[in-house]
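What you see is the complex with one protein chain gone and the rest in place.
Take a look at chain A:
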Amino acid sequence: MWLSAVGYIGLWGASSMEETMPRITLSPRERELVALLSRGHTDQEAAVRLGISPRTVTALIRGLMDRLGVDNRFQLGLALGVLRKGPADDD
């Protein structure tokens, strides 16, 4: 139960950062969009996949950036990453 294992379940490298971060809830559509972008899809491709216009994609991202108070894609990724709002690694 407790021996020689905690090192790898997270005593090293873990941080309490996520505890101090704001929490946001993504709508199902936002979650799908984030999942597609995080797999490397472009806005265009994501729009096609979701059956929405590229403009709507831009608006969704703008909305997320506003809620998180960030100005660019890198910061948006960073914020979502810290908040663990990225998708599971395989779906």
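We adopt the following convention: a contact is a pair of C-beta atoms (placed from the backbone, for glycine too) under 8 Å apart; a residue touches a chain by one contact, two chains touch by 3 or more; residues count from 1.
Methods note: contacts and distances are computed from a predicted model.
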Per UniProt, the name of the complex member that is left out, chosen from "Putative tricarboxylic transport membrane protein", "Helix-turn-helix transcriptional regulator", "Sugar ABC transporter permease" or "Assimilatory nitrate reductase catalytic subunit": "Helix-turn-helix transcriptional regulator"
Residue ranges of chain A at the interface with the undisplayed chain: 1-15, 17-18, 20-27, 37-38, 40, 63, 67-84, 86, 88-91
